[in-house]
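Supplied in structure tokens, the structure appears directly below.
For this view, one protein chain was removed and the others were kept in their places.
Up next, chain A:
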Amino acid sequence: MANKLLRKTFMEPLGKNNPVFVQILGICSTLAVTNKLQNTMVMVLGVMFTTALSSLTISLLRNHIPSRIRMMVETMVIATFVIIVDIVLKAFYPEMWKQLGPYVGLIITNCIIMGRIEAFALQNKPMLSLVDGLASGLGYAYVLLAIAFVRELLGTGSLWGYQILGSWWTNWSIMIMPPGGFFVLAIIIWIIREKFMKEAKND
């Protein structure tokens, strides 16, 4: 029983309750860095770390937080984890830190984290909240990585910084510019929704 619940909690944000497709949450802070796969990977790792651990922390504290100031407490907890991410990046990967610029700090305002805390961690046990946070982070991560994959491949002909496509390839420079991010996300949402809607009809 417990295992089943755990699995359901883990699988739901990856599939039919995906934060990006279904709720269109939290794309603000990360969409800007999806023009390179490497940057996106670092950002989504940061988001996953923050989502999982702040869900866990809030869940541990859930019986002690007065509901009037809970938003403030949640923000403090999230900001603490983001500061950890920021400091670690700055210390070990200064180049990456410089490239990401303000976007690491903007993880704080990523709606997914606050959303999962409000919707899940405040009512559930710590272990379950950790899993939920991690799964939401993962569900978010693979969508963003897919966007980055398309944008980097079409925009520069390379992946992870390595040249993949030969000299015959003409770069679609629109892809690495801002409009590209909007279009790719829209197309991915379109494909997924079309597919899911068909499945829903068959049920």
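Note that in this section contacts are C-beta pairs under 8 Å (C-beta built on N, C-alpha and C of every residue); 3 or more make two chains touch, one makes a residue touch a chain; residues count from 1.
Throughout what follows, contacts and distances are computed from a predicted model.
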What is the missing chain called in its UniProt entry, if the choices are "Integral membrane protein", "ABC-type dipeptide transporter", "ATP synthase subunit b" or "NADH:ubiquinone reductase (Na(+)-transporting) subunit E"? "NADH:ubiquinone reductase (Na(+)-transporting) subunit E"
Which residue among A:L5, A:I83, A:A119 or A:I164 touches the omitted chain? A:I83
Candidate in contact with the missing chain, chosen from A:P66, A:P102 or A:G166: A:P102
Using the definition of touch stated at the top, determine which of A:P66, A:G166 or A:P179 touches the missing chain. A:P179
Touch residues of chain A, complete complex, unshown partner: 24-29, 31-32, 72, 75-76, 79-80, 82-83, 86-87, 101-102, 105-106, 108-111, 114, 174, 177-183, 185-186, 189-194, 197
